[in-house]
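See structure below.
Removed: one protein chain of the complex. Kept in place: all other protein chains.
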Amino acid sequence: MNGNRFGRLFQVTTYGESHGKAMGVTISGCPAGVDLDTEAVQAELDRRKPGQSMITTSRGEPDDVTINSGLQDGYTTGTPIGMVIENKDARSGKYEPFVTAPRPSHGDYTYSAKFGTRNWGGGGRSSARETVNWVAAGAVAKQVLEQSEYDVQVKAHVNQVGDIEAPPVSFEEMLEHTENNEVRCAHPETAEEMRDAIDEYQQEGDSIGGSVYFECRGVPRGLGAPRFDSFPSRLGRAMFAIPATTAFQFGKGREARTMRGSERNEDWEFDDGDSHPDTVSDEGDPVPVGNDHGGLQGGITTGEPIYGEATWHAPTSIPKEQTTADWETGERKDVQVVGRHDPVLMPRAVPVVEAMLNLTILDFMLLDGRINPDRLDGQPGEYDTDYHPRSPDNME
Amino acid sequence: MNGNRFGRLFQVTTYGESHGKAMGVTISGCPAGVDLDTEAVQAELDRRKPGQSMITTSRGEPDDVTINSGLQDGYTTGTPIGMVIENKDARSGKYEPFVTAPRPSHGDYTYSAKFGTRNWGGGGRSSARETVNWVAAGAVAKQVLEQSEYDVQVKAHVNQVGDIEAPPVSFEEMLEHTENNEVRCAHPETAEEMRDAIDEYQQEGDSIGGSVYFECRGVPRGLGAPRFDSFPSRLGRAMFAIPATTAFQFGKGREARTMRGSERNEDWEFDDGDSHPDTVSDEGDPVPVGNDHGGLQGGITTGEPIYGEATWHAPTSIPKEQTTADWETGERKDVQVVGRHDPVLMPRAVPVVEAMLNLTILDFMLLDGRINPDRLDGQPGEYDTDYHPRSPDNME
Amino acid sequence: MNGNRFGRLFQVTTYGESHGKAMGVTISGCPAGVDLDTEAVQAELDRRKPGQSMITTSRGEPDDVTINSGLQDGYTTGTPIGMVIENKDARSGKYEPFVTAPRPSHGDYTYSAKFGTRNWGGGGRSSARETVNWVAAGAVAKQVLEQSEYDVQVKAHVNQVGDIEAPPVSFEEMLEHTENNEVRCAHPETAEEMRDAIDEYQQEGDSIGGSVYFECRGVPRGLGAPRFDSFPSRLGRAMFAIPATTAFQFGKGREARTMRGSERNEDWEFDDGDSHPDTVSDEGDPVPVGNDHGGLQGGITTGEPIYGEATWHAPTSIPKEQTTADWETGERKDVQVVGRHDPVLMPRAVPVVEAMLNLTILDFMLLDGRINPDRLDGQPGEYDTDYHPRSPDNME
Partner (left out) sequence: MNGNRFGRLFQVTTYGESHGKAMGVTISGCPAGVDLDTEAVQAELDRRKPGQSMITTSRGEPDDVTINSGLQDGYTTGTPIGMVIENKDARSGKYEPFVTAPRPSHGDYTYSAKFGTRNWGGGGRSSARETVNWVAAGAVAKQVLEQSEYDVQVKAHVNQVGDIEAPPVSFEEMLEHTENNEVRCAHPETAEEMRDAIDEYQQEGDSIGGSVYFECRGVPRGLGAPRFDSFPSRLGRAMFAIPATTAFQFGKGREARTMRGSERNEDWEFDDGDSHPDTVSDEGDPVPVGNDHGGLQGGITTGEPIYGEATWHAPTSIPKEQTTADWETGERKDVQVVGRHDPVLMPRAVPVVEAMLNLTILDFMLLDGRINPDRLDGQPGEYDTDYHPRSPDNME
């Protein structure tokens, strides 16, 4: 109800404001026996953290994560995992002009309308700083998936910045190129073009919108439930939770408006052993001919790659002069949102999108009993014994 | 978890399959004291029901609703409202070719993958017939809103069919024209064009995609919570729950990709009494200059009109010959999805979109304490007394 | 929030009032492939129904259940199961004195205080008639358990009526004797004594309290989660949901107040093959010496029998003259709650307690992945094929 919970069985609960003391996230329902690599969690946070390049905000946050619970000898215990990330470089001073006046197109006014208060420090809870919690939780989810018997892979990249659109890229290209440039675009030439454009927007005191494309491989068939718990329904909820998202689509998306049924419908064939290398299919399985459906039919996974796209509007914090309305004085006034802000959101949104995908997929797998403690690679450490109370030999 | 629940305080729970005995919906959390007009509920169902025109399926369902509980003397009691709509014209015979083979691009295969069974009667639970439940619940929500102290209005219309796109229309035009044509497009000339095109697709044994535009007026400021319970997040979940949705956006939507911050950002001004006639604003209130934000900033309502668009792919049930894979014989076979099917989804999706909007808005209003039993117009009937236990005079 | 939902994965949602049109219950999350015996569901309802003996209300309700969805060829499909039970013998006339005055010790006044209305027909939603929905849902849960690979057995009996207390009985005696007498007490001599006492209370226009003892066998080890989802916590919620419950305990219960740690603590030994015949234990398993803990340690099942007791106060509807306060006239008045009422609640509460136990146990088993569609006995019927999409051979 309060906007800080996600997941049904892999439950994430968060807290924290942009300029508060610390951000925090609790994971309830993480399976026991996962060999949790805390450095890998930190690595995901580093991909999202501010100050990582010239085209991100210069706010100096190390975003070091502390894990307070849920582990014994490096393995998850099945009990809640509490994580804290301190805010070290909050500077509220620069927000003073906005104590009694909303910044243009931010959440300032609406948060005040909802809560009846004005938490003016850097956007408070409405700040995208909150997504640090999601990336931490998503990094744990990713490891659970990696240690399961499935080979789920999730990758996103920036496919459009302003008018510059990247050509379609393969999943392999996404894996290879995305992390090699500051824009996180998997098409190197376009990435450079995007980089130059962003520089220009930044120099003009402006910002720009764009989109992120994602793809998921190896997701087993049958994930998702009818209707309100369908895969796209859950994913839609996740994507529109990311600050500044204005559109989301999967498969042919908006283009499906102009397609006939006979054009978009896909026949069924049998996998001949070579025909569907990118899917979970084995020889002899019924498989759809084509993937305009984006891996989802009836809201449930077909085993084909799941792909889609989310759009972000331009960051609203820009140095250019704008006008606001001061409700204390009853006067309008000209303002600049000075400070350390991102000229584009997408490069840092890439790890956030991946985190939400990992969280969504894992949650569905847990709901369908696809993740079994006994199947996880992780084994209890020094207290390892032949007697495993839940093993089929010992338990009824 | 099971896809049949929606809402946090105004909770909807549904059941029913396309070719089962009956559809059913339970509303938990409807405020007491609402003067429920059951004919108005039926009228909404009639807008969605099959057979209403030549461009909808000819399946003959009266969709008569029976209300089993939650009312006394025509007023809601605050306890659960149970409604049942019988399936009277289910004919499973025509689905026999698909008992062991999935229909192309339907949910047949994925439902089997999830549940391990084959409910072959007309798509079973994956059928859009389920939305009859949502429209019934939405019709109750609409009445609660109407009897509140707010003046919330919700309207949708078909803005695109295949390549035919309607020009922008005003909210007043939507109210006036939408229900006057079979396509439910608020622009009469375009509606005729769409109608002719649909006829043609139908004659060719084909179907076509399109989109629905919606707008909400009078929604109070401050609805929605941060992040996972933001207004767009909840709405995204609702829209992607509707069968065949492939894209959803609000405000500038996907177009925001190409907009600069300085272009999309909106200054704040004070309402001068005339400047914002379509909003909840009063003279002297701070108001944004423009509504590219679609009534939502930081995921919370600004009081400006909320607008957006959802895309549906073409209906997958088409008479044209297609090919499927029979898992019993291990052979492919040519099939036709004969029967009574819609050539387009959007005309009947219009009341479904409106229902999901009413449900979403009311749920948020209840969460913020905006709907108060004492403020509802409805009054208990013959047992009306001066002693109202919860009135401020009598209760602590 | 609205009091009509129970269960996390096996989700029950109910509606209906004592004197409304019908009662209804929706089960979401029932596994697919269960061979559902609808007569067995009816048989459980018959155990709870009114008019079954001289010591129950004479209201004439056949309590015939109609299943509207969730089945194909007699097997569950994994989609929601909607059930309806009509109210056929509601007579509201006799409640007229209470339209503006609360019946003594009923929920009349408090329901009005909550909802601001007066649903005076037979207690409306506060009536124990609601438990018909629970028994229907519990009967489905029971069958899922029966068709699982576990041998869970649940039984309850009336162990006290007024001052008459039954001596301890074995589980086998409970199975053998409980259903053979009107009181549902597993100790035949005491049952007769109780029967006579109840007759006397009834003839005096009075009613009497008592308690029900229950025991569960074969519940696997490890069910329940820490704290707020512990087995006793969930069971406590369930038991206090039953109308008129005033106390609940398990294991030594209230008697544990006077026990030392050294007296109540139980050592651990190894099962020698004979020592724990009534438990899920196999030879060589660590087992507690004794079962004062009632099958629950740290809120989680040990595999020993789970047992406990719930107390009901006397039915509040009695023919004896009482006094109430009429809020319309502002005067007190003498009243009799005439009509068809139970002089004791426990005989009809026995199937309700069993239903709540079955629902609670199954829900925990689903949460821990103990119920697997592939492990259920039920097999899809005529559409049975070698290709089972979720079988390990075919699915990743």
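Every chain is named by a letter (A, B and C) in the order it is written, and numbering of its residues begins at 1.
In this text, a residue touches a chain if its C-beta (ideal position, glycine included) is under 8 Å from a C-beta of that chain, and two chains touch if they have at least 3 such contacts.
As the structure is a prediction and not an experimental result, all values here were calculated from the model.
Among the chains on display, the ones the left-out chain touches in the entire complex are A, B, C. Considering the full assembly, B:Asp282 is the residue among B:Asp64, B:Glu176, B:Asp282 or B:Glu321 that touches the omitted chain. Considering the whole complex, the residue from A:Gly116, A:Pro167 or A:Pro277 that touches the absent chain is A:Gly116. Residue A:Thr100 is the one among A:Thr100, A:Thr323 or A:Gln336 that touches the chain not shown. The chain not shown here touches chain A at positions 1-2, 4-5, 8-9, 11, 13-17, 20-24, 26, 28-29, 32-33, 66-72, 75, 77-82, 84, 99-100, 109, 112-121, 124-125, 327-328, 373-374, 380, 383, 385-391, 395.
Touching the omitted chain from chain B are residues 79, 150, 218, 220-222, 226, 280-282, 285, 303, 369, 372, 389-390, 394-396. Residue-level contact of chain C with the missing chain is found at 1-6, 8, 14, 101-102, 104-111, 113-115, 125-126, 130, 160, 162-163, 201, 205-211, 221-230, 232-241, 243, 245-254, 256-270, 284, 286-288, 293-294, 296-303, 311-318, 320, 322-325, 327, 330, 332, 367-368.
The rule is simple: only the chains that are shown with their structure count from here on.
We define each chain's centre as the mean of its Cα atoms; on that basis chain B and chain C are separated by 37 Å. Chain A and chain B have Cα centroids separated by 27 Å. In chain A, the residues touching two or more other chains are 221-222, 226, 303.
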